[in-house]
Structures are given as structure tokens and as C-alpha cells.
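For this view, one protein chain was removed and the others were kept in their places.
The block that comes next holds chain A.
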Amino acid sequence: MSAGALNFSNEGEKAFESGDKVSAEFFAITYGALVQQMVADLVQEEDVEVVNQQLDAMGRRIGSRLIEEYSVRSGVPACRTFAQAADAVALVGLRMFLNVTATVEPLREVGTDAFSIKFAENPLALFVELPEGPLRERLWYSNVICGVVVGALGMVGFLAEATFARDMLRGDAINEILLCFKGREKETFQIER
């Protein structure tokens, strides 16, 4: 782990410890009830992708609100590069809000600004087993996390896409989110300092 990454990781831990905290079980139960309701509301039982989209949209709204608290409490300066933003998401944001220890590394693909974020513990997935069939095959149960990441980054000028590549609820060995940066928004206003 680089010195910069170590600093980010420490900042994430400090930010989590200094904030108000509630039960991860309550969090998981609430999320489970909502996902269950969304699945029950599907007009077509096989339209699982609709739930994925709803969770993503919900996450974007949450992320656009959490970024304010992140900016105030995380102690991390504004990110200037995609790599710094990826570090901030994986090492500070996920730790600060979800108490998740994650790793991040760039993908070795020519022409992409993409990163792989991996984490073993997922507080949303406590008590969850997906039944065989369309849900296990097509539902990204924790897709709200992808939405939160994209929504938060969008508020600070980073255009990004986040998608699950692997999910332990589907039997994979690790949870993996691919974070792909598409560009940056030009700032349209000045902030007095």
C-alpha cells in the first residue's frame, strides 16, 4: 500500500469513528425490506433489471447527499486525478459510511481510466440468501452502492460509471465493483475562499 493510500485509509477510519453510528443489522434489515418490496412490485417477475436500475437511482440520490458530509468530515483534500478519486471512494468513502475495508487497483486496459474495488464484507448482505433463478442470476443486490459512488462523484465533477463485476451473494469469492471514469465536468461557478 502506498503512503498516499495509507493516509487515505487512516482518514477513512477516523471519519467513521468520529461520526454517529447505528446497528449494521438494522441497516441490512431495512435495505432487505425495501429490495423485497421492489421485487414484489415488479409487473413481470423476470424484469429483475428494473430493480437494479431502481437501486442505482436511489443510490445516486443518497450519494449526492452524503458527499456534503464527506467533504466536511473526511479531512481529505479535493481529488485532482481519477486515481485519487478512486482511492477516496474505496479507502475513505466506503470506510466512513459503510465501515467496509476495501482495496483498489487500476485495471490494466489500454485507453481506460478504470479501477477495481474489492471488499469481502458487505453490511447490506447480512442475513441474505438469493433464491436460485432470475434473482440470483440477474439481481445485483447491493447495486445501491454503485449508485452512491456515481452520485457522490458526480457532485464533485467526476463523470463515472460503477458496476458490480462479482458478488459473493452469487457465489463469487469476493465483491468487486468496477469504477470507470468518463471525464470531468467543467466547473461552472466559483467558490469564494
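Here are some notes:
Assume a residue touches a chain if its C-beta (ideal position, glycine included) is under 8 Å from a C-beta of that chain, and two chains touch if they have at least 3 such contacts; residues count from 1.
Throughout what follows, contacts and distances are computed from a predicted model.
The UniProt record for the undisplayed chain lists the protein name "Transport protein particle (TRAPP) component", from the options "Glutaredoxin domain-containing protein", "Light-independent protochlorophyllide reductase subunit N", "Ribosomal RNA-processing protein 42" or "Transport protein particle (TRAPP) component".
The missing chain, though absent from the display, is touched by one residue of A:5, A:62, A:130 or A:156; that residue is A:62. In the full complex, chain A touches the hidden chain at residues 16, 19-27, 29-34, 36-38, 41, 54, 58, 61-62, 65-66, 69, 96-99, 101, 121, 123, 144.
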